[in-house]
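A single protein chain has been omitted; all remaining protein chains appear in their positions.
Right after this comes subunit A.
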Amino acid sequence: MTRSHASDAPLPEGAFPPTEAMLSEPVPSALAEAQADRLRAVWATPKGWRYWSAVNNSEVGVWYALTALAFMLCAGVLALLMRVQLAVPDNDFLSADRFNQFFTMHGSAMMFLFAVPMFEAISIILLPALLGARDLPFPRLSAYGYWCFLIGGVFVMGSILFDAAPKSGWFMYPPLATQDEGLGSDIWLLGLSFIEVASIAAAVELIVGVLKCRPPGMRVNLMPLYAWYVLVVGGMILFAFPPLIAGDLLFEMERGFDWPFFDPERGGDPLLWQHLFWIFGHPEVYIIFLPSIALAAMIVPTAARQPIVGYSWIVLSAVGTGFLSFGLWVHHMFTTGLPALSLGFFSAASEAVVIPTGIQLFAFVATLMVGRVKMILPMLWIAGGLAVFTAGGLTGVMVAIAPFDWQVHDTYFIVPTCITRSLAAWSFRSSRGSITSIPSSPRRPCPSGWGAGPSGCCSPAST
């Protein structure tokens, strides 16, 4: 087809390359206008009910962000209901069964329906603008990912209205989850598979976007740090989600077809799931965290009015964090009775992540030292986020020591360690919402009074 089409086309004529004179010849204004109109028509947002067929990143990204926000609010309501139940001893506000559904859904929703999709949403909105591109390379893939996410998310979240939600914990450990009698585990597996597909679609989109949609002259060693972080996180999603998808398949085959992958009585092993789950689950921590620190990496030089100090250090640290994060998953399994040698290795590997993280934080401090800092509003969020993150990070250093973890594993010591870090990620991200001067920001700046309140109360409330 292409060949015959090419042969039909008129042969090129005239001088090549065009001369300066040819290029400076004015285009007839009618033609220029008509071309501009056609271009605008192609990129226009569809009207009416066709609005939902839009594929541009400006629409899909916003839907993505709003949907993730809605799921977060649902998860927040579940958390509040759980706190009501836990407020006094022997409370009968929620039954044991419903409480277990709520805590399972709270964890699953925050992890799969908010933290990861929110990163994808923000990247879909921001990345083309930062790279000077009109859109991401595969707009339909973004839209496909969004609709997958919406369907899967509504399916999983909706199950709670029918008293059929999963109730074996967001980590779904077999045999409890595989032997669960309700539909809950199947809903979790099927619904979250949609979200895993959506995540991989977004990762492919963002990786190709960073690699192929840069403007001429922006080599990889010159591109904004945000693009580097997106590239690293995209790569991490590509490697982290397949083990979970594999685990989900084995899990559903056990439930649906009675193939005993995790059933010890017939030669399976419950620990197999834990390995598959955490080799996804640990990189997941950085999949949530890196995009947030990426925004800090854009805001700090802006506030310091100074190009970032240690660009290469930061890029190498981001890549290093991504790489190391795949070698730490066993620190979620320190109490499962694995050999001491393995525990020692994974303890040391877990502590090693402090180095690239430290380099990134101190590179920000270094930039602030060299530049002329203006305390713009997003810097308050950065300061709050740093306070929360260092608290979460330092307790993380503690729990990475295997014997100490034997005491605090699965306790309220871990809950804030995990939540402060997610919250820090969130608060770094919120800083974006009130940013005034990231180059090519597609949004209007917001009056600085708006954001200052929450950033002030976020840190004391959460530490």
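For this structure, a couple of remarks:
By definition in this document, a residue touches a chain if its C-beta (ideal position, glycine included) is under 8 Å from a C-beta of that chain, and two chains touch if they have at least 3 such contacts; residues count from 1.
In the analysis below, contacts and distances are computed from a predicted model.
The protein name that UniProt records for the chain not on display, among "Cytochrome c oxidase subunit 2", "hydrogenase (acceptor)", "Protein ImuB" or "L-serine dehydratase", is "Cytochrome c oxidase subunit 2". The omitted chain makes contact with just one of the residues A:M105, A:I187, A:A203 or A:L386: A:L386.
Considering A:P18, A:G132 or A:G358, the position touching the chain not shown turns out to be A:G358 (whole complex). Against the chain not shown here, subunit A presents residues 95-97, 100, 168-169, 173, 175-176, 179, 264-265, 268-271, 303-304, 306, 309-310, 313, 317, 335-337, 340, 343-344, 347-348, 351-352, 354-356, 358-363, 365-373, 375, 379, 383, 386-387, 390-391, 394-395, 397-398, 401-411.
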